[in-house]
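Shown here: the complex without one of its protein chains, the others still in place.
Letters A, B and C mark the chains as written, and numbering starts fresh at 1 in each.
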Amino acid sequence: MLSIKFDVRFYETDGLQHVGNTALVGWFETARLPIFKFFTPTLDLNNWPLILANYNVDFLEQIYLADPVEIKTWISHIGNSSFVVYQEVWQSDTKKAKGTTTLVRFDYASKKAVRIPDDIRAMLEEHKIDLE
Amino acid sequence: MLSIKFDVRFYETDGLQHVGNTALVGWFETARLPIFKFFTPTLDLNNWPLILANYNVDFLEQIYLADPVEIKTWISHIGNSSFVVYQEVWQSDTKKAKGTTTLVRFDYASKKAVRIPDDIRAMLEEHKIDLE
Amino acid sequence: MLSIKFDVRFYETDGLQHVGNTALVGWFETARLPIFKFFTPTLDLNNWPLILANYNVDFLEQIYLADPVEIKTWISHIGNSSFVVYQEVWQSDTKKAKGTTTLVRFDYASKKAVRIPDDIRAMLEEHKIDLE
Partner (left out) sequence: MLSIKFDVRFYETDGLQHVGNTALVGWFETARLPIFKFFTPTLDLNNWPLILANYNVDFLEQIYLADPVEIKTWISHIGNSSFVVYQEVWQSDTKKAKGTTTLVRFDYASKKAVRIPDDIRAMLEEHKIDLE
């Protein structure tokens, strides 16, 4: 499991005085930074190896400004060229949201999916979670 | 069907020189403004009648800065207190992304779901689409 | 004078139930799109001709969700390689904010400022405003 903690940013609250739903995909992306580094340790934008195919987020409880949040990140599925990241948002000991993101090992030049190499596959396996 | 068209904002592009995935939920929210007005014509933030329970977005093709986008919005399901919005992003005559958002008629004071009134139900029905 | 009008996006409101200050630089950037096209009609990101050196925004009145906004854009100064864009945010017949942005004609490869060509200079002149 990977984890990052940070304070809610004021501009991420919305007129309902809670964190707006649009902030969460940005948080999840930020928490995937270590996974990006599995694929490109230098974060080389000119040879970026991944593309996002889907995200699906369940909002369980409202998230507020005053307390820090933690994003927990696991890998829930590893396919041939794609894999699924499972993430949770925690605040004040409560699971506030959860979501999955499907990423594809992708060659931007040929616009084709590419098999995930075995060494990276092993790194992903270390963060595997079984969801039923 | 509801529709809005706008130019991509420069800051919505990311280091891959396409629109970043995180922008889309903001676009979808913006395109739901007429639906928010079904529930609160004055957009009264102190009596906001809806909460978001889930979004699920499929990214089909990359979206670029140079051409305007259109967001098409339909209602795909109407339940007792919840309903599902189905939306598509079009650019250059291509469907670039599609997604669903589940919203719940909600009372923030009691934190309880509330039945969608019949008059609003009728407004939602006018934008109904059948997805199989 | 250049002008664009649009609805406030829900996620641009913050916990104070008005538009958060951070949204405005994004609005101003979006309203500069026609100026970007003076320099690169195709908006070619691989040969982008401008870099931002400064922005300075005065917030005069609170901006709210319910009413559309208009961004008015002028050129207030044209130098050798740099120029200044002056912009105002209007809502409900009230000037809500104003700001300047200093942009530089820039060569990203050599990291050097470049003189603004005469044909573009003429296009900028058409939108000139005198501020004392």
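Everything below uses one rule, namely that a residue touches a chain if its C-beta (ideal position, glycine included) is under 8 Å from a C-beta of that chain, and two chains touch if they have at least 3 such contacts.
Note that this is a predicted model, so its numbers are computed, not measured.
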Absent chain, residues of subunit C that touch it: 15-16, 21-22, 25-26, 29, 45, 48, 51-59, 62, 108
Contacts of subunit B with the absent chain, listed as residue ranges: 10-11, 13-15, 17-18, 20-23, 65
Subunit A, residues in touch with the chain not shown (by the definition above): 6-7, 9-11, 13, 17, 26, 29-30, 33, 36, 42-43, 45-46, 65-66
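Please note the rule applied: only the chains that are shown with their structure count from here on.
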Whole-Å gap separating subunit A and subunit C, where each centre is the average of the chain's CA atoms: 33
Euclidean distance of C-alpha centroids - subunit A vs subunit B, Å: 22
In subunit B, residues with contacts to at least two other chains: 26, 29, 45
